[in-house]
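Below is the structure I would like to discuss, written out as structure tokens.
Just one protein chain is left out here, and the rest sit where they should.
Here is subunit A:
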Amino acid sequence: MDVDTPYKLTAVAELTGHEDRAWNVAWNPTKPLLASCSADKSIRLWTYTPTSSDDPNLSFTLHAAIPTVHTKTVRALAWSPSGTTLASASFDSNIGIWQREGEEDGGEEAAGEWDCVATVEGHETECKSVAWSASGNLLASCSRDKTVWVWEAEPDADFECMGVLMEHTQDVKCVAWHPTEDILASGSYDDTIKLYLDDPSEDWFCFATLTGHTSTVWALAWAPGGRYLASASDDCTIRIWKRVETHKWECVDVLKGHERTVYTISWGVGRPNTKEGEGTVNLGWLASAGGDGRINVWEFEDAPDADAKTPPAHKLIAKMDNAHGVYDINSIAWCPRKGYEDLLATAGDDGSARVWKVVPS
């Protein structure tokens, strides 16, 4: 059942070098850097030129290969909003904090090696995901030990634990911060999603549990405005949750389009010049991928007369089968930088990271 889509994905780069499964890719939000991590315990950083994804000479080159200090798989990466700090989550249960030597004093030119400036320890077993809050002041992490930790980033790469959330009954697979507010979401092997808030007079607490998925929740992605949350699951579906009250999200849609586990989703702003219909609100593009090796890109918009519980309109605008050959895709991410909003990166079981551009078909 092939559908004609208005856009297609074209391959921009295939970034090789990892000696084992690549688990995650992360775009630096301010600099031309793409990071990938792998079961080979290393992180690879790629730089790209020129200044827009529309330039036909867009190309990627290896910037650094970091062996890391982790003793097991590096499972996930997250750049701080300022783009100066990279956090790595490892199966060795620790979080690595990476900064470029001399970058703060001498700027880009004088900058040297990437150093591990801190190791954040707290989890008892495999750390599976890390995420920075929009302000960059908070870092969240989660683990097979069923906990979610919230850390405050202090000067000199010091991290103070602000809360340990023990709400899930099984492994916690992913954490994701709301794009504008200090609201944290986590997804778990217990099939649920939990939402947390900081009570100024108390501690961090869980204010909502979202149920509906019938198997593990592998990934979460907030829509750019933060009104919607998308979740990807082993039940092969993606659920769209809508903010119906200040602290209440409800499932308003279930997307099908994958034949195996959906391991990863990313919600980007889409093309800045995306034509908006009469009064509709452009909600950007959601990309998903997983065990079936397929990349799907959906366009979302809110109807002008949408009420609190109306699902957003969505349509599949691009699709790519076997994007990493026969291999699973473990991670997908939209480039957050201006001028590159139509660039996607993926990481797969073949050990490669790949870059794709969404173009009209």
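Observations on the model:
Basically, contacts are C-beta pairs under 8 Å (C-beta built on N, C-alpha and C of every residue); 3 or more make two chains touch, one makes a residue touch a chain; residues count from 1.
Everything below uses one rule, namely that contacts and distances are computed from a predicted model.
A chain of this complex does not appear here, and its UniProt-recorded name among "Protein DOM34 homolog", "Ribonuclease P/MRP protein subunit POP5", "MIP18 family-like domain-containing protein" or "Integrator complex subunit 14" is "MIP18 family-like domain-containing protein".
Note that of A:Thr216, A:Ser266, A:Asn296 or A:Thr346, the residue touching the chain absent from this view is A:Thr216.
Touch with the chain that is not drawn comes from one residue among A:Gly291, A:Pro312 or A:Pro336, which is A:Gly291. Summary of contacts with the chain left out: across A:Leu9, A:Ala22 or A:Ala39, the touching residue is A:Ala39. The omitted chain makes contact with subunit A at the following residues, 21, 39, 72-73, 75, 91, 125-126, 128, 144, 171, 173, 189, 215-216, 234, 260-261, 291, 325-328.
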